[in-house]
Every structure is written in structure tokens, then in C-alpha cells.
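A protein chain is absent from this complex, but the other protein chains hold their places.
Which chain is which? They are A, B and C, in the order written, and residues in each are numbered from 1.
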Amino acid sequence: MNFENLKRLAQLMTEHGLSELEVEDPEGRYRLKKAGPEGRVIEGPALSAPGPGASAPVPAAPAPGLHEIKAPLVGTFYRSPKPGADVFVETGDRIGPEKVVCIIEAMKVMNEIKAECEGEIVEVCIENGQPVEFGQVLFRVRKP
Amino acid sequence: MNFENLKRLAQLMTEHGLSELEVEDPEGRYRLKKAGPEGRVIEGPALSAPGPGASAPVPAAPAPGLHEIKAPLVGTFYRSPKPGADVFVETGDRIGPEKVVCIIEAMKVMNEIKAECEGEIVEVCIENGQPVEFGQVLFRVRKP
Amino acid sequence: MPRTDSKTELTPPANERPPMFSRILVANRGEIALRVIRACKELGIETVAVYSEADAGAIYLQYADKSICIGPAPAAKSYLDIARIISTAEITDVQAIHPGYGFLAENSHFAEVCRSCNIQFIGPSPEASRAVGDKVRARALAIELGIPVSPGSDKPVADEKEAVRIAHEIGFPVMIKAAAGGGGRGMRVARNDVSLVSNLYAAQAEAQAAFKDPSVYIEKLVEHPRHVEIQVLGDEYGNLVHLGERDCTTQRRHQKLVEESPSPVLTEDLRRRMGECAVRFARAARYTNAGTVEFLVDDDGNFFFMEMNARIQVEHPVTEMVTGIDLVKEQIRIAAGRPLGYRQEDVRLRGAAIECRINAEDSMDGFRPSPGLIRRFILPGGLGVRVDTHAHAGYTIPPTYDSMIGKLIVHRPSREEALLTMRRALEEFVVEGVQTTIPFFLDLFSNAQFLSSDIDTNFVETYLGKRG
Partner (left out) sequence: MPRTDSKTELTPPANERPPMFSRILVANRGEIALRVIRACKELGIETVAVYSEADAGAIYLQYADKSICIGPAPAAKSYLDIARIISTAEITDVQAIHPGYGFLAENSHFAEVCRSCNIQFIGPSPEASRAVGDKVRARALAIELGIPVSPGSDKPVADEKEAVRIAHEIGFPVMIKAAAGGGGRGMRVARNDVSLVSNLYAAQAEAQAAFKDPSVYIEKLVEHPRHVEIQVLGDEYGNLVHLGERDCTTQRRHQKLVEESPSPVLTEDLRRRMGECAVRFARAARYTNAGTVEFLVDDDGNFFFMEMNARIQVEHPVTEMVTGIDLVKEQIRIAAGRPLGYRQEDVRLRGAAIECRINAEDSMDGFRPSPGLIRRFILPGGLGVRVDTHAHAGYTIPPTYDSMIGKLIVHRPSREEALLTMRRALEEFVVEGVQTTIPFFLDLFSNAQFLSSDIDTNFVETYLGKRG
């Protein structure tokens, strides 16, 4: 990717007060858009549900300053290695990247999910035994 | 990427008060948009024609400071009372509100159209014998 | 789907067949203007669309070969102004005018002006239009032809005494109707002498107020009536066929909301008899082009002639779906002097079709019109779904005209399947920015009484009353 070009395009926008810029040439295609009150685009998918049976998840905005551990696959979420056993982690626990935080069962396979980050568990977002979809937030972590 | 062109496009926008600009030529495609209150993206009817046979009239912006005499009905526009006779008005003529400026024929009826304004005819917009639709500009008048 | 290669009885010699029109003016707006433009495009005919300032810039105008602004928003100065429309026809050099429905469609004076200007009016002759348009004449003609009408006074009742005499003759319950009436005003039901007398005066007062004419007449009330109408087509050579029925029992304040074909209550025998009556009536009125004969049908399968509509109807698509016949193309072909090309026995009804009128009205608030900008508009699609609409995301519904923004039509092998397809199509239909009748239909298509068609023309009002 040509970052030099991108930078120059962004500068050009600032210099000339542009809110949107699209360039397409033999090298590629670029589309830039400035944030700001005037930059709101009304066009495009609205948030309102179009009909009955609507169920598309609206991703919640992440809490500021918190890291999210997300489900890397779809399956059933388990907080402990087996029924009755202690949970892998609890809120308040300090964790490291290698720490197993939960299991996601998919097709009878128990997949151990590692934290892959350092910090303190501040929220467990899913109840034990509940299904999770890809990308769903499992835990929130305050990084040190 | 041709930054020189982009810069010149951006300058052109500033000079002429453009809010959006799109250019497509053999070298590529450019789309620029200015920030600011006029930069809101309005969904809905674009200016481009959607299909073949498009023919909806795009109203021309009135020249600043000029008054327009518009067709009050649909029919055929005649500049003189009968073939071969002198025209009712010519550019440069000073007119008053009661001055008949043309005839519009509809269903064999010759409807005399009065100026309904004062001033000087600066443009005759329709040729003799041409059909006109409702609201079409017939004459432009500079008011005193 | 009848093919045009089958033989007919009555046709002009091949060398005398007039040529097809090369250019037509569409004297209407919105979805029916688009419907006519579509038919013309497929027939290779150029179109001239007319529009008022309220419709300037509408996308459907761009599908016409030419579009001409004819006046300001009020219909009286644009779509209803005969001079402006004829003048446009002359400057654009068209050979024919299609009036759509509403506006000038059943104005026999307009048809006469067209004729005097040597422009073909796409519809019945002014004479036929007048003959079927006058309710008293039409009823008399039906009686003369032996077509059942509901018994009644046939002319305004002079006084209370005559009213009671007639009511006893035909039997209670009776309907008191304003002679000049329409739209339900001046209409009263009486079930005994006492209510007859009191309602007689009330109806006369209402009629006077509404139509400046206190005349009322009396008809036997058809109880639990269903509105069933027969589509007819007739050419210039005396060929007349009917294309089955449309059941329009689902109405609110005499406005049709749902139409279907076939009717869930017609037997094959009843269909044949009603069809024969419709054709007999049209033939006697020397009716040509597309027309609709309306009947009421009671619980016992008796049917009663109401009136004939001398135009293409809003609900024509359900007939198109079950017959495969393009009614608007047929109108144009007939007006151009082409013979029908098929006989009654060639017409086959296949499957079941249902139409919902999608209006920009708030069905949660008394069907109050809801004009404005449509921000989002996602049409249903897929197998068995047809949509006729001039609207789209970004279209602004002007407040000036009627509130219909489209028609959703489904066609499936059986009524049961059609109902299911309609429901899922309604669920898919997304309109944001204005209120529509879609939520009303979603309710309706979950109502057991409606689904089993155990209804009469009062159903929707009763249902809404219960719901509200």
C-alpha cells in the first residue's frame, strides 16, 4: 500500500477543506472522508429495523479504555473446564496472554481460548453454557 | 498519482464555490467534496439520467436580476398576430404590463399573452412556431 | 395465456387492418401512467407523458419518450384540464390518448373532444360511456336484459307513504340511497316501518346537504354482500369476452383495499352466469375496450347488477395474472382497431392472484394520508411477486393527489399459497419516511376470518372497530 500517496491526499483535504475525496487511477482506488458534523452521511444502511423478524446484531460501542476478548469461533461458551469445576477466570483476576479464559465448544471439540492480552478482567459478558457467535465480546479487560 | 491535477481541481472548487466535483477521464476518476453546510449528502434524485429516453426538463437557473415571462399554458408559441405580420416584441423593446408579447395557440384558440411586468426585453427564448410547455420561459426582461 | 394466433369469428379483412399507433399521450400520473408507458414500450409505441408541477422530476416521466409540463399542482388546472391535454396532444402529434383511471377516464365529454380533434380515445365510445355511466339508465338496461338487480323503487320515492308501500312490496331490510349519490353519503338502512320513516327524512336531509338534491330511492338491502366484478373486453367488431371475476369485498369506506381472482366464493356455474350477464350488458350498451361490470353476491349465491365502470381499474393486475392477458396492451390494440384474437373458450384462469393497495396512509391513525419523502424503499421480490409502483427511495409523494404509492400483487397456484406469499412479501416491503397501509395488511393477512374469506363488504370496518 502506498502510504505516501494516502498521506498527501489527506493533507490535500485539510488544505482545501474537503470532506470527501475519491480517486481512481491505474494505481488503485482511494476514498477518504473527514469526520466532523458536516461529514455525516445520511445515505446507507440506517439503524432502524426494516421489518418483523429483524435480528441483525448492532455492535455495541466498546467501553473507552477497555480491551475486548472476542469469540474467535462460533459455538457454546463455557467458563470452566468441566461442570462443577472452578471457572477459568473471574472479574478482578489479573491475566496474562497465555491464560486460558474460557472454552468454546464447536462440534464436540472443546477449544481453549487464551486471553492474548495482559490486564484485569472487569467484565464477563456471557453466561456459562450460552451460544456465542463469531466476534462476540466475551470479556472486557483493563490493560495495565 | 497526479497530485498536480488534484490540487488544481481543489483550487477550482474554492474559486467557483463548488461543493462537489466529479471528473472521469482516461487517466482516472476523481471525486471531491467540500466540507461545510453545503456539503451535506442528500440522498435522492441525482442529476444523472437514470435510463434511456430520459427527458425530464432540468430547470435552468434564472439569470440574476432578470425577470422571466413564463408560458401560462401549453401550446404553440407565435411571435406575431399572423404569418408575415410584425412581431409583438423584439429584444430592446421597453414594455409595460398590458403589452401583448406573444400568442400561444391551444386547441385552435389564439391566447394573447401579456407581459404582466415592466422593463426591457433582453431575450426571446423560444422560436416562432415552436411548442411550449407550462411554465417554460418565453422572454427575459430587465426590470427598470 | 391465450396466444394471438387462435382464430376469431369476427375480424376485418387483413388488408383493412388499421396500423398500430406510433405515438400515444398518457393523460395520467403515477403508477398507472407508468403502467401505460410500460405497455407502450413493449408495443414499440412512443409515449408522451404529461405532468403537473407537483410531479416535475418524477423518475417515471423519464421512461416516456417525451414529457410535458401542463400546469400547476391542482388537478383542475393540469390532469383534469381538457384543453391543456388536447393542446399537448396536438403539439406532440400523438394519434391516441390513454386516460388511465380517475381524472378524465370516464369523462364522456373528454372522449368526445378527442374524437372531434381526430385523436383516438383509448376506451369506450362517448355514447357507450354515457350509456353505462348513468346509473338509472344502466339499471333500466339491466332489467330489460333480464340481468338480476336488487328490487327497488327504480325512481325517487315521493313521500313516506310510497316508501312504506315499496318497502312492504320488496320486503325489509331496505336501503335508502341518494339518487345523485355516491361515496356512501345519503345511504341508510331500514329494517322496519319506524326506522324507514325516520331514516327517510335523515337520508333526504343528507342528500340535500351533500348533493343539493333530496331525492332518494329505495332498494332491497343485500345482506352480507360480497363485491364481485367481471372484467370484459370488447373489440370494434362485436367480439366480446369476459376474463373472470375480481373479488373486491375487502373495502374500507367504499375504497377497495384487497382484490383477488378468482373469488373464493364463486362456483364455476356462478362465474359462467355472471360472466354471461356482464357480456350481455356490454353488448347491449355497444361497449368496446376494457370495462368492468360490478355485482353484489349474497350468501345464497344470488347476484345483483350494480353498475359498469368504463375504464381500466386499479385492480386490473389480478386479472392479468390469472389470465396471462396484458389488459393495457389489449386496450391499445382494440383502440387501434385490432380484433381481439381469441374467444371466450380460449380464456383460461390459472392459479390465484391477490393484490394489496399500498397507500401512503397511517392505518394506525384513521388512514390519514401521509405524504412526504420516502427515505428508504425496499421492494419485495422473488417467485410469484409483482410490484407496480412509480415510487422509489428518494421519491417525494406530493400531498395533492391520491395516496396510492403502489400495488403489491402475488400469483401462485392456489389461494392458500398466494396468501402465504403475500404475507412474506408484505413482511419484506420496507418503506421509511412515510406511513403506509403495510402494517394494516400484515394484521389482515394474519386474521383467520379474512384468510378463510368468511367476510362481507362491512368486514374491514367491523374488524377495525374491534381492533381499535
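The working rule: a contact is a pair of C-beta atoms (placed from the backbone, for glycine too) under 8 Å apart; a residue touches a chain by one contact, two chains touch by 3 or more.
Keep in mind that this is a model prediction, so the values were computed, not measured.
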item	value
Residue of C:Arg84, C:Arg130 or C:Arg386 touching the missing chain in the full complex	C:Arg386
Hidden-chain contact residue, picked from the options C:Val430, C:Leu451 or C:Leu464	C:Val430
Hidden partner interface residues of chain A, rising order	43-46, 49-51, 53-57, 59, 73-76, 105-107, 109, 131, 133-136
Interface with the undisplayed chain - residues on chain C	1-3, 34-35, 38, 41-42, 44, 59, 63, 317, 320, 324, 326, 350-351, 376-379, 381-389, 392-394, 413-414, 417, 420-421, 423-424, 427-428, 430
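Basically, only the chains that are shown with their structure count from here on.
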item	value
Centroid comparison with chain C (C-alpha atoms), farthest chain	A
Approximate Å spacing (C-alpha centroids) for the pair chain A, chain C	56
Residue numbers of chain A (touch at least two other chains)	none
Junction residues of chain C - those touching two or more other chains	375
